[in-house]
Structure formats: C-alpha cells, structure tokens
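What follows is part of the complex, with its chains left where they were.
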Amino acid sequence: MASSEFSHVDATGNPTMVDVGQKQVTRREATAQAVVVLGDEIMRHLQNDEIHTKKGPVFQTAIIAGTMAVKRTSDLIPFCHPLPVEKCKLDIRVNAQREVVITCTVGVTAKTGVEMEALTGASVAALTVYDMCKALSHDIVIRETKLMEKTGGKQDFTRS
Amino acid sequence: MASSEFSHVDATGNPTMVDVGQKQVTRREATAQAVVVLGDEIMRHLQNDEIHTKKGPVFQTAIIAGTMAVKRTSDLIPFCHPLPVEKCKLDIRVNAQREVVITCTVGVTAKTGVEMEALTGASVAALTVYDMCKALSHDIVIRETKLMEKTGGKQDFTRS
Amino acid sequence: MASSEFSHVDATGNPTMVDVGQKQVTRREATAQAVVVLGDEIMRHLQNDEIHTKKGPVFQTAIIAGTMAVKRTSDLIPFCHPLPVEKCKLDIRVNAQREVVITCTVGVTAKTGVEMEALTGASVAALTVYDMCKALSHDIVIRETKLMEKTGGKQDFTRS
Amino acid sequence: MASSEFSHVDATGNPTMVDVGQKQVTRREATAQAVVVLGDEIMRHLQNDEIHTKKGPVFQTAIIAGTMAVKRTSDLIPFCHPLPVEKCKLDIRVNAQREVVITCTVGVTAKTGVEMEALTGASVAALTVYDMCKALSHDIVIRETKLMEKTGGKQDFTRS
C-alpha cells in the first residue's frame, strides 16, 4: 500500500501539506451536517412560546459563528489550503425527532475542495448552539457530524 | 420562565456575553470527548503494519490542532470569554470497537469554566483526524462529541 | 513637554507598548458609542413591516461581530495589551433622528482599561451594519465614534 | 420589496453570505475616509516642534495597523468574502481645519468589491490614532467614516 494514500503523510512518515499546484481550477461545493441533541428541558425552552425570542438569537449566533469558522478553516486544520470561499450557507432547523439539524454548504472556485470547510462550519455552529444552551443543562450531545455531498472535484460524493 | 435562563440571550431577545466580573476565581477543569468512526478501509491502514508510520503523524497532528483550537475558543465561539488556559491534554486512542476516541481535558484558574474549550479541542482534533484520512474514503463520521466531566464551578458535572 | 505624554512613543521617537506591570488590578469599565446614519431608502426598509425579518438579523449580526472584535482588540491595535474581557454588552437602537446608535460597554478586572476595546466593538458593529445594508445604497456614514464613559482607572471620564 | 435587497439576509430572515460564484473577476478598487478630530491639547503636541518625533510614529503605526486590518476584514465582518488584496494604500494628513484625515484605498482582482476592506482599514487606522493619543486627553472623536469611491463592480460610486 503506497504511503501516499494518507495524503498528509509523506514517505518519511512526517505530516505534510499536499501540493495542489497542478490541479484544475473548478467550481467545487460541499455540504456537511451536524446534529445536536438537546435534552428535554432545553428543547422545551426552544419550542414553546420562547420560540421567537430565544430560537432566533441562538440559531442566528450559530449561523454567524459557523460562517466565520468556514473562512478560518485553513487556520484551524493544519494541512488545509487557504481558499477564497465564494459561498457559505448555513441552515439550522429542528426535525421531527426534535433534534437540531445544522447543514452547511460551502462553494469555491479553486484547485481543491471544501469538505473540511463545510465540516468545520457545521461543527462550530454546533458548538455555538451548545454554548448558547449550556446554562440550562449539559444534557447536550453533538452527534453525526458528517459530509453529505461534494461536487466538482476528481470524484463526486453523495452520502447514501 | 426567566429570560436569563439562556445565558447568552438578554431581556430584549438579543444575544449577549454573560458578565462574569463578580464570579470567584477558582481552579476549573473540564473534559470532553469526541468519537470518530472511520470506515473499514481507513482502519485497516491505521491498524496494520502502518501503525507506526501513519497513526503517529495522524494522531499527533490532531493533538496539536486540538491544542491550538483550545487556545482559540473565545475567537471561534462568539460569547465565550478569553481565558488563560493553564493545562490542555489531548489523548487519542482506538477502542475495542475500533473507534477513534479523542479525550480533551482543559484546566484554568479563572472566573468561568472551560467546557467550551474542551469541546472545541475535541472537535477540532476530530476534524483533523478526518482531514488526514479523507483521501482514503469519506466513510467517516464524527459522533458523540460531549462533555464528560467538569469541576471547580458552581456545580460539578459528571456524565453518568 | 515630556516625551512620555504620547504614551506609545518612547524617548527615541519609536512607538512602544506601555509597561503596565506596576499598575493596580482594578475593575474597569468603558462605554463607547458609534452612530450610523443610513440614508432614507435603507431606513424605510428597516423601519416598516420588515422590522422583524430584517432589523433582527442586521442588528444581531452587528452585536456578534462587535463582541468578537472586542475580544480581538489587542490583535488589531498594535500597542493594546491583551485583556481577559469579563463583560461585553452591545446595544443597538434607532433614535428619534432615525440614526442607528450603537453602544458598547466592556468590563475587565485588570491593570489597564478597556477604552480601546469598547471603541473597537462599537466600530466593528458599525462596519457590520454598513455591510448588511450596502446592497441597498452607499448613502451610509459612520459618525461620532467616541468614548462616553470610563471608570476604574487612574481617572474616571464621562463625556459631558 | 424583495427580501434579497438586504443582501446578507435570506428569505427566512436569517443572515447569510452572498454567493459570488457566478460573478465576474474584475479589477476593483475602493477608497474610504475617516476623519479624527483631536482636541486642542493633542493637536498642539502633534503640530509644534514635536511634529517629527511624534507625528511620525503615531501616523506610521496607524498606517500599519490599518493595512493589517484591511487584510483581516473577512475575519472581522461576518459575511465578507476573503479576498486576495493586491493593493492597500493608507494616507494620513492634517487638513486646514486641523483634523486628521485618513484615506484608505484597496485594490483587488476578484469577484466582489473591497468597500468593506477600505472602510475597515480607515476605521482601524483611526482607532490606532486614538490609542496613540489617548494618554493626553479623551477629547477625541472619530467622525465621518465613509466610502468615497469605488470602481470595477456592477456599479461605480463616487461620493458627490
């Protein structure tokens, strides 16, 4: 098995950035999702009459934090390339199972993809929802942060 | 229900930072955990003979990225207070179910706790493991990012 | 006139940070204000029926950006000391003259004050209001960014 | 009135980044201005014999801080796109009314403009002038931060 399969580990076993200099500039998009399970007490606060006064600022703060984190991905993940993010769309909603579902889609015209950007945006938005709710209870779990789809690179991906 | 229960939402429904000026300076610690489930193909690479040349750099890169993220928590999460982190310990191991378990413990002597720092460190370490493995497969899920324990604040917490 | 009167310029005419090592740790607060004058067209959008759907996200985004900038003041202003911000309260409202008035109060327990933090928070919140409105018109002026009050240092200040 | 008129607020009332993926790459420039009014006492120090030893370091520090802030605009303003700044020129002078006039011109070859970069550079330079002078007096007001001109986008703008 060639050592290049872990793209960020070189032949001598040291971590390294991949050289993307020869790759094609294409429009690339990626969508990631994080699901936050808030305990019953917190959900009661978010869903009842407080829905406007509370859910608004909680989710909007998370959208903003997620967006800013997307732009800072290469500053957080050691071997990510800095990319000129062109699009970043965060959507947060409560699903039928009363889970908070965060979806983050990032787009760029560049030589490498934005999977890590989308995952970082969803993760930091999830952490922000946590921070906004934690005074009520620590019965909070961020689960299932994962890539949903990516297009525009060598190989498209859609989670089945 | 008092509006102060969402600590970062004020009486007018706007997001805000909590004033911790009157709180006691105490030694506080928090431990968070993130579990990364890598698909079979990736795990095969990490567990066989490549264990030294590959797992070393992958996990060490994640430890470093997680540590740096801990120190940058207040820069990522809008209403977190900047804290003089005194201790940050990241541990990454593969459990019996062949899952990568990341544990992040943070300590500080300050007026407020470090739950968000521990959670952010575990999350960014998990994202870094993802980034180091993603060339092999996107069959990766970060799940169960959660607080395990916190001490030194108004109320201790241990996940049961 | 002693060269020390410009506190950030030393005797040789070079810029320098003030040594605050011998100063007292006290609780210090500062309040700054920035006024944004939006042209008629933008104000019509903010004040009519769009008041909930538009003013909410515009002002909340500005509050969040201002708060994050407060924490990053020493990273932006070359000779500001890094301070453990304990309190940051941004308030944005429309006054009788239909101007957007941003007030930013910052608190800290430290050896030096937080005037620059309050001014930076108000300024970045004002820039964010500008950014959120600029697609409608560039008839926007940020004016009268100034310190309103500071307490806890060698000398209190209240703008008369 | 279509909800898209506030470009950073989406149809559901949440803040969001504009997708500039389909826009043209053109050379774009923007010039912003901030005026700082220093009280009589501070101006006396800057204008008399101290003009070389003091004004030099004060204004040069502001030029440097403004330039660094220009490059960090997308890190400060939540929905600004990261842009590869090619040109940044800050000029600071004292006008006939003894006001400090800061002019910041930014240039880029990109899909979106640099108004916010120019405004952020002028604002942070103004805050830095404030910081360098504040030991003398808090009789300082930053006023009239505004866009003067922009070219290269869909619509040019010149302040009349």
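We just call them A, B, C and D in the order they show up, numbering each chain from 1.
Methods note: a residue touches a chain if its C-beta (ideal position, glycine included) is under 8 Å from a C-beta of that chain, and two chains touch if they have at least 3 such contacts.
Only a predicted model underlies this, so the values are computations on that prediction, with no experimental measurement involved.
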Exercise for the section: For this file, with 4 copies placed, note down how many copies the whole complex has. Expected result: 6
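Definition applied: only the chains that are shown with their structure count from here on.
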Fill in the blank from the handout: So, in whole Å, the Cα centroid of chain B is separated from that of chain C by 31
Completion exercise
dist(centroid_CA(chain A), centroid_CA(chain B)) in Å evaluates to 15
Completion exercise
Check: chain A positions touching at least 2 other chains come out as 56-57, 60-61, 64-65, 68, 72
Exercise for the section: Report the complete set of touching chain pairs. Expected result: A-B, A-C, A-D, B-C, C-D
Practice task
Going by the contact rule at the top, pick out the chain D residues touching chain C in the complex.
Solution key: 1, 3, 5-9, 13-15, 45, 50, 52-54, 56-58, 60-61, 64-65, 68-69, 72, 76-80, 115-116, 119-120, 123-124, 126-128, 130-136, 138, 140-147, 150, 157, 159
Fill in the blank from the handout: Interface with chain C, chain B side, in the complex: residues 10, 14-17, 19-21, 74-75, 78-79, 81-84, 110-111
Exercise for the section: In the complex, go through chain A and note every residue touching chain C. Expected result: 56-57, 60-61, 64-65, 68
